[in-house]
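Here the structure is laid out as structure tokens; the discussion comes afterwards.
A protein chain is absent from this complex, but the other protein chains hold their places.
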Amino acid sequence: MIRHPVAATRTYVLVWVVLMILLTLTLGSAYIPLGSLNTVINLGIAVAKALLVMLFFMHLRSGHPVLRIFASAGFFWLALLIGLSLTDFLTR
Amino acid sequence: MPVRATYLNAGFSLWSWLSTHDHKRIAILYTISVTLFFFIGGAAATIIRLTLISPSGDLVSAETYNKLFTIHGVVMVWFFLIPSIPATLGNFLVPLMIGARDMAFPRLNLTSWYIYVLGGLFTIGAMIAGGADTGWTFYTPFSTMFSNSRVIAAVAGVFVVGFSSILTGLNFIVTIHKMRAPGMTWFRLPLFIWTMYATSIILVLATPVLAMTLALIVFERLLGVGVFDPALGGDPLLFQHLFWFYSHPAVYVMVLPAMGVASEIITCFSRKNIFGYRTMAFCILAIAVIGFLVWGHHMFVSGQSVYAGMVFSALSFLVSVPSAIKVFNWTATLYKGSIAFDAPMLYALGFVGLFMIGGMTGLFLASLALDVHLHDTYFVIAHFHYIMVGGSVMAFLGGIHYWWPKITGRIYPDRWARFAALTIFVGFNLTFFPQFILGYLGMPRRYHQYPPEFQVWNILSSAGASILAVGYLLPLGYLAWSLRYGARAGPNPWRAKGLEWQTPSPPPTDNFAATPVVTEGPYAYSATAAAHG
Partner (left out) sequence: MADSIVLKPQFDDAEQERVASDLGIWVFLATEILFFGALFAAYTITRIRYPEAFAVASRLTNITLGSINTGVLLTSSLTMALGVRSAKLGARTALIGWMCVTVVLGIAFLAIKSTEYYLDYTGHLVPALDFAHAGVHSGPIEIFFYMYFFMTGVHSIHMLVAICLVCVLIAMAWRRSFSPEYFTPVELGGLYWHLVDIVWIFLYPLLYLVSRS
């Protein structure tokens, strides 16, 4: 019989609580005038939320390393698209 | 005497073919479809070359000429070159070469062929409805705002066929990761498998960007507003960045499989292990990765910032390095090998030489100062045709000939095959070398008229094209002949290494009687042993 690691319900609910806290933080901090720091905070929180979903809800934490590589590859390649394009748009 | 069960006689009805899950049958479905599209794209090229015989270019109207080079590009890129080696030879050989019974997802494999056919129908429909005149690159704002041709229909065809590529790539990646036979470690894989893997990585990461970019064109054209619209503050260059982010890696989709085929053929017909196996494998991955970083070299004179131009130029020089290393290693493999000049080897050698010329001319184009003069001239056309036709198509034909006995169980007539290979080589060079000169002299691409002083080179090129056409038609003849009258092939007529040669020709549906166990590298040839027969 195949045994897969089964996380406790508590873990999932805890992650959800953190996600909700992060949502509150990102919404709340948006109303505080911090200039460009607002965007940094918001995107940082978005990344944190995404990581929580991927590591816990999508089981990447306990998954095969190859899965983590392909998960990262998607984001990494998107970063390449945006980053290298910006060498044009930021230097015109 | 009972007939041996093979994948070919496991059902003779049309339905048994159209509903198959067998990767080998799907490969044949693809082979028939891509060949059909090759000749459609070739027909467009024929009319183009006929038009260009005269400087007034009035065989067809200007609008028709625009539609001809558009359909030539769209069909050749998306319906021939990108699927060619992966969907035909790749589909047939990947499970065999790794010792598996089939792909990881056979039904997905069949689905990807149906998606290909659907995309093809859209594109043929677009052609019949009048065609698009934007060029295969669909640049905005012409494609979104000013073209009065069937842009949406053509784009829809490409959008659909992209999903075929994505699913094929996904299937290859999972199959190569998870379905290898015992003992088949990563560094015992044939280099062809490495190229299928790298190609698949490109397909799954790049094609989705194209799909969305095409969707953006369609909606901008339909709605009259969009993110590329300068009147609203949009930037047409944004389209070019998104388009070439896919389309440059796409050219590595077209060439990496050809490199894989070349490695298989050169080792077999030199009776030698490949020189620098691990280096070759890493170069394959390097080409795939660095290939994603160079797309701005298509945009040097588009209005892109000159600093971005410098970055992309430097990266474009970098991507040539692993390709050059591969050429050195093929050469070193040939050195002191026991060389036989069978048709597959003629194609493989042709590939190496012509790819090298195409690649070196790429360096000219990667140089900012030179590209200012060469961009949008025939120099560019010659450059990419040397790689895609002199390189990829020759390797494709080489692969078809090399694995023909395995796929069909028949031997083709060798003299005809070698004659066709030489005809193609001569015809190809006569067609495209004059185009380097035309580009250097300043003849722009996508023009149906040109100054009279360019005529002699255009005539040479068109003459070459007629010879090339003969060369491409010959295999249709003798390969078809061999299906009926060719000698029956044994499991390993070339005495090659590789798991695909350890099973009968044609293979049974399940590929192997028993799962093979791998104990050695992929090219355990010995030149001395071959010399003694």
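Letters A and B name the chains as they come in the text, with residue numbers starting at 1 for each one.
Assume contacts are C-beta pairs under 8 Å (C-beta built on N, C-alpha and C of every residue); 3 or more make two chains touch, one makes a residue touch a chain.
In this text the structure is predicted, and so the values were computed from the model without any measurement.
A.B. asks: Taking the full complex into account, find the residue in B:Val77, B:Ile166, B:Leu349 or B:Leu479 that is in contact with the omitted chain.
C.D. replies: In the full complex, the listed residue that touches the missing chain is B:Ile166.
A.B. asks: Among B:Pro106, B:Gly353, B:Pro508 or B:Gly521, choose the residue that contacts the chain missing from this document, as touch is defined above.
C.D. replies: For the chain that is not drawn, the touching residue is B:Pro106.
A.B. asks: List the chain B residues touching the unshown chain?
C.D. replies: Missing-chain contacts on chain B: residues 100-106, 166, 169-170, 173-174, 177-179, 204-209, 211-213, 216, 219, 223-227, 229, 231-235, 238, 241-242, 510, 515.
A.B. asks: Against the chain that's been left off, what residues of chain A make contact? List them.
C.D. replies: So the residues of chain A touching the unseen chain are 1-2, 4, 6-7, 9, 12-13, 15-16, 19-20, 23, 26-27, 30-34, 38-39, 42-43, 45-46, 49-50, 53-54, 56-58, 63-64, 66-67, 70-71, 73-75, 77-78, 81-82, 85-86, 89-90.
Everything below uses one rule, namely that only the chains that are shown with their structure count from here on.
A.B. asks: Using mean C-alpha positions as chain centres, tell me how far chain A is from chain B in Å, no decimals.
C.D. replies: 37
A.B. asks: Show me the residue ranges of chain A that touch chain B in the complex, using the header's touch definition.
C.D. replies: Answer in residue numbers: 66, 73-74, 77, 80-81, 84-85, 87-92.
A.B. asks: Quick check on the complex: what are the chain B residues that touch chain A?
C.D. replies: Per the stated touch rule, the residues are 177, 205, 209, 235, 237-238, 241-242, 245, 292-293, 295-296, 299, 304-305, 307-308, 311-312.
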